[in-house]
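Note that one protein chain is taken out, while the other chains of the complex remain in position.
This part shows chain A:
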Amino acid sequence: MAKTGTVGQPGAAYTFVKGDETVRRHTFAVIVDNEPGVLARVIGLFSGRGYNIESLTVSTVTEDESVSRINIVTTGTEMIIEQIKAQLERLIPIHNVHDLTLDGAHVEVELALVKVRAKEHNRRESLRIADIFGAKVADTTLESFVFQIEGTTDKVDSFIELMRALGDTEIARSGVIAIARGSNIVSV
C-alpha cells in the first residue's frame, strides 16, 4: 500500500501554537536548602533546558543559615515560565518556588556601584545627577566618584546611562532582590 500523504507544509515541531507566545519577564523567589551544590542545580537547570537568566541573587535568609533565597529574573513565553516553575519545584532541596510576577504586587530593588572618571564640568554634573537620583557617594578621588544607587532596574539603568555620557565608567550590580507586598510571610 502506498503512503497516504506527504508533508506539504514545513513542520513546526517544538513550537507551540496555542497559548500566548508573548515573551514576558518574571521574577521568581526560590527558597532552597543551603547545602553544597544547590545553586549549581538551579543554574544547571536553566542552562540545560535553555531558559534565560536576566539576573540572579542568592543569600541565606534564616538565623541558622540553613535556608537560602534565590531571586531569579527570567524571560519566556507563558508555557516556558510555567515550565520553569514546575522544573524548579522538581529539584529535591527546594522548599518552594514563588512566581512573584504572577502572584501579584511585589517590590523589586537592585543595588549598583558606579565608578565614573570625569573632570571639571562633567565631574560636577555627575554629582548633580547623583543627587537627583538619590545616589550616595561611596568613594571619591580628585578625578573619580563611586556612586552607590539603589532602586528598580529601570532607575539604575537610566542612572548608568547618564554616567556613561559623562566619562569612563565601571559598574557593579547586585541583580534584583524582590519580595511580595502585603503582610503575608513566605514559610520556609
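Heads up, the rule we're going with is that a contact is a pair of C-beta atoms (placed from the backbone, for glycine too) under 8 Å apart; a residue touches a chain by one contact, two chains touch by 3 or more; residues count from 1.
Heads up, the rule we're going with is that contacts and distances are computed from a predicted model.
Within the choices "Ion-translocating oxidoreductase complex subunit E", "Acetolactate synthase", "Chemotaxis protein CheA" or "Sugar ABC transporter permease", the name that UniProt assigns to the complex's undisplayed chain is "Acetolactate synthase".
Only one residue from A:Val61, A:Ile94 or A:Ile160 touches the chain missing from this view: A:Ile94. On the side of chain A, the interface with the absent chain consists of residues 1-19, 33, 36-37, 40-41, 44-45, 48, 79, 82-83, 86-87, 89-90, 92-95, using the contact rule stated above.
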